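Pasting a structure here, questions to come.
With one protein chain removed, the remaining protein chains of the complex are shown where they sit.
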Amino acid sequence: MKKEHEHKAKKYGMVIDLDKCTGCGACMVACMAENNVPFRADETDKLLSITWMRVYKLTNAMPFPKTEICYLPRPCMHCEGSHGHSPCVSVCPATATDYSEATGIVSQIYTRCFGCRYCMAACPYHARYFNWWDPVWPEGMEKYLSPNVSPRMRGIVEKCSFCFHRYQLAMEKAHYEGRHGLEEDEYQTSCTQACPAGAITFGDLNNPHHAVYKLKKSENAFRLLERLGTNPKVYYTSSRKWVRQAGDNYLRDEKDNVIDKSKFRN
Amino acid sequence: MSTSEEKTKEVSANADSDSGGAIILFFIIGFVASLIAGWIIFPKLLYCQKKQPIDFNHVLHMEEVDDGCESCHFFREDGTYAGVPKLEQCVGCHEEAVGEDPEEVKFVNEYVAKEREVPWLIYSKQPDCVFFSHAAHVKTAGMDCVTCHGPIGESTSLKVYEENWITGYSRDIWGQNMSGLKEHAWDRMKMDDCAECHVKNNVKQTSVQTKKGACFVCHK
Partner (left out) sequence: MKIDRRSFLSFIIGGAAGTALSPLPAKLTDDLSIWTQNWPWTPVPEDGEAIYADSVCTLCPGGCGISVRKIDDRAIKIEGMKGHPVNDGGICILGLSGLQLLYGPTRVKTPLKKTSNGGWKKISWDEAIAEVAENLGKLRSEGQPQALACISGSDQGTVPQLFRRFMTAYGSPNYMCVPSSQDSYSITLKLMQGAQASAGFDIENADFVLSLGSGIIEGWGSPVCMFKANSACEAKKGKVVQIEPRLSNTAAKADQWIPINPGTEGDLALGLAHLIIKDDLYDKDFVGNNTFGFDDWTDDKGKSCQGFRQFVLENYGPEKVAETTGIDADTLTSLAKSFASASNPVAICGRGQGKRPGSIHEFIAVHALNALKGSINRKGGVWAVPEPNYISWAEPETDAVAQKGLQTPRIDGAGTEKYPYTKSLLNRFAEVVGSEGESPVKMLFVSGANPCFTLPDTGAVKAAFENIPLVVSFSSYMDETAKAADLILPNHVFLERYEDVPPPAGVNKNVIGLSKPVVDPQFDTKHAGDAIISVAKALKGSVGSAFAWDSYEACLQETMGDKWDSLNEKGFVVPDTAPACEKTYTTPSGKFEFFAAGYEQVTIEGDEKWYPLILMPYDSMRLSSGFIGNPPFMTKTVEDTVLKGNDIVVEVNPLTVRESSALFVKDGDYAILSTPKGKATVRVHLSEGIMPGIVAMPTGLGHTAYDEYLAGKGTNFNELIGPVEDPASGLDAAWGIRAKLANIAS
C-alpha cells in the first residue's frame, strides 16, 4: 500500500449571502431530498421537525412600515471550537459524533448513536434533531431514497453533514482517475447547488483559490454566536447592520458597538 | 441408634472423600461441555447454511477473460464499483448455454431467459451505514483484490453462504475462526480490521475524539 499523500488539511465551510437569500426554502427541500430526511403528517411543531437545513426568519422588530425581514438559512455550523473540540463532539459519550481534521466536518454516525441527546443540549444552533419516531415513507415513496445516505432509525440524533457522501463520491472518482485532490466544483452540497438565488457558496476555507476564502473576509461577514468560541465554519454576509448584530446575543448597551470580529476569529 | 449414627458418619466420610472427586468431575464435565458448546455447537447453531442460487466457477471464467477480476468486477466511469456483475454483463456470452454444465443451463433458463437478476449472496456484504471506496484501495493504494477477498478467483465452486441468525450477515465478516483470530488479511472483514490496516499503512488518523481514523472515512 502506498503511503497516503500528504496534503494540507481541508476546512470545508460555507458563506451564505443573506442579501441574496429569498427565503424560498429550496435549500431545505434540496437537503431533505438528498439526505433521505423523513417527514410526517404534521410538521408544524418546529422543535420536532427534522430539517438539517432550516431557514429562519429574522425581523428588525421595528413597527410598520419600517419593518424589515431577513431570512437566514442554518445548516450545521461544523464548529471547529478550538482544535476540533466543537460543543457536540466534546460531549458525545458514544463517539457517535466526531470532528475530522482532514475535512473539518463534524460527522454523525447513526448506528453508533444511542440517543442520549447530550449533543443537542450542547449545540447552541439547534442544528441537531432527534428521531422521536421511526421514519415512515408512504408506500412507494421509499423508491426515491438515495443509497448514498443511510436512512436513520428511531431513537438517534441526526444533523447536516455538509453532504459528506458527495465528498466520498467525489473522492472515489478522483481515486479512480488517479487524482489526489478535488476541484472546487467537484464537491458541493445539495443546498448550494439548488439555491435559485445563488446565495450559498461552499468550498475549502483554507484554499485561497476557493470562492469562500475571499468571501469570508468580507467586512459584512459574520458568524452566529461567535462569542461562544464555537468557531463555526458557516459564515454569513449581510449589508444590513441589524442583521449582522442579530448574529450574536448582545446586551442592550453593546448594541452600537461594532462587532470586533478579530477577537473571535482565528 | 449408634449403628445408624455410624452409618451416617460412614456415608458422610465416604461422601467427603468422594465429593472432592465429584466436584472436580463436575467441574470438568461443565468445563468440557461448555467448551464443546462454545466451540462446536454454538457456531453450528449461529449460522444457517445457504446455497448460492447458481454455482459459479471462477477458475473457468478466469481462463476466458483477459483482464483478471476487473473483467467482470469493474469500476464504473464515476469511480464507483459495480461489484457482482449484473445479468446484462453475463448475457454477452451466455445468451444461450455455451457448455453443458447443469448450473449454466439453470442460469440460462431461470435467469437469462426470464430476464431476472440472480440473487447472489454476497460474502462481503457490509451494513448500509458503511461506505467503502474500492477506487481508493485498488487505484490509489494499489491493493490487490486478494488482500480482502482472498483467493476467491481460484475457486471452482462457490462455497456455502453461512448467514448469521442474529445479525443477518455472512460468516466471512467475522471470519471462519470463531476465536476471531486471523491468519490472512482476508480472513475477517470487520471494522477493526479496516482500522488495523489503516494504522499499519499510515493512513492519516484524523479523528479528534479518538485520535484514530475519523468515522466519516468509512461511514455514510
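For reference, chains read A and B in written order, and residue numbers begin at 1 within each chain.
Convention: a residue touches a chain if its C-beta (ideal position, glycine included) is under 8 Å from a C-beta of that chain, and two chains touch if they have at least 3 such contacts.
Values in this document were obtained by computation on a predicted structure and should not be read as measured data.
For the chain that is not shown, the touched chains among those present are A, B, taking the whole complex. Mapped onto chain B, contacts with the missing chain fall at residues 18-19, 22-35, 37-39, 42-43, 46, 76, 78, 80, 82, 127-129, 164, 166-169, 174, 178-180. Interface residues of chain A with the unshown chain, by the touch rule above, are 19-20, 22-26, 28-30, 32-34, 36, 39, 41-46, 49, 51, 55, 57, 59, 61-65, 67-71, 111, 134-135, 137-147, 150-154, 190, 193-199.
Note that only the chains that are shown with their structure count from here on.
Between the Cα centres of chain A and chain B there is a gap of 39 Å. Partner chain B is touched in their complex by these residues of chain A: 1-4, 6, 9, 83-85, 89, 92, 95-103, 105, 107, 109-112, 148-151, 161, 164-165, 168-169, 171-178, 180. Within the complex formed with chain A, the chain B residues making contact are 75, 78-80, 127-129, 131, 133, 135-136, 139-143, 197, 201-204, 206-210, 214-217, 219-220.
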